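Missing here is one protein chain; the remaining ones are kept as they sit in the complex.
Now for chain A:
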Amino acid sequence: MTDVFKALADETRRLILDELATRDGQTLFEICSLLIARHGINSSRQAISQHLTVLESAGLVTVQWRGRSKLHYLNREPLADLTQRWLNPGKDAS
């Protein structure tokens, strides 16, 4: 859970999730293009790649290979756990 909060604490990482929510299954190149064009974020590909690693280790992003390319998908499960904790208390997530 701590990882989820840490991952969500960064604006660029939240924007990455926004873009994956709009269109799931994107390459690093596509994510970088959208961050520049739609949000004016000019971080290097290496920096965005590191953000994706943080999101991945928090379980918010999963990776699947299609052919020789790596696609990133939004995983909403950790977010559902958050709503379970405060918005829906008393109901055991398990």
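Just so it is clear, contacts are C-beta pairs under 8 Å (C-beta built on N, C-alpha and C of every residue); 3 or more make two chains touch, one makes a residue touch a chain; residues count from 1.
Everything below uses one rule, namely that contacts and distances are computed from a predicted model.
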"4Fe-4S dicluster domain-containing protein", "Ferredoxin-type protein NapG", "Aspartate carbamoyltransferase" or "VOC family protein" - which is the UniProt name of the missing chain: "VOC family protein"
Of A:T27, A:Q50, A:Q64 or A:N88, the one touching the omitted chain in the full complex: A:T27
Missing-partner contacts on chain A, residue numbers: 26-30, 33-34, 37-38, 45, 49, 66-71
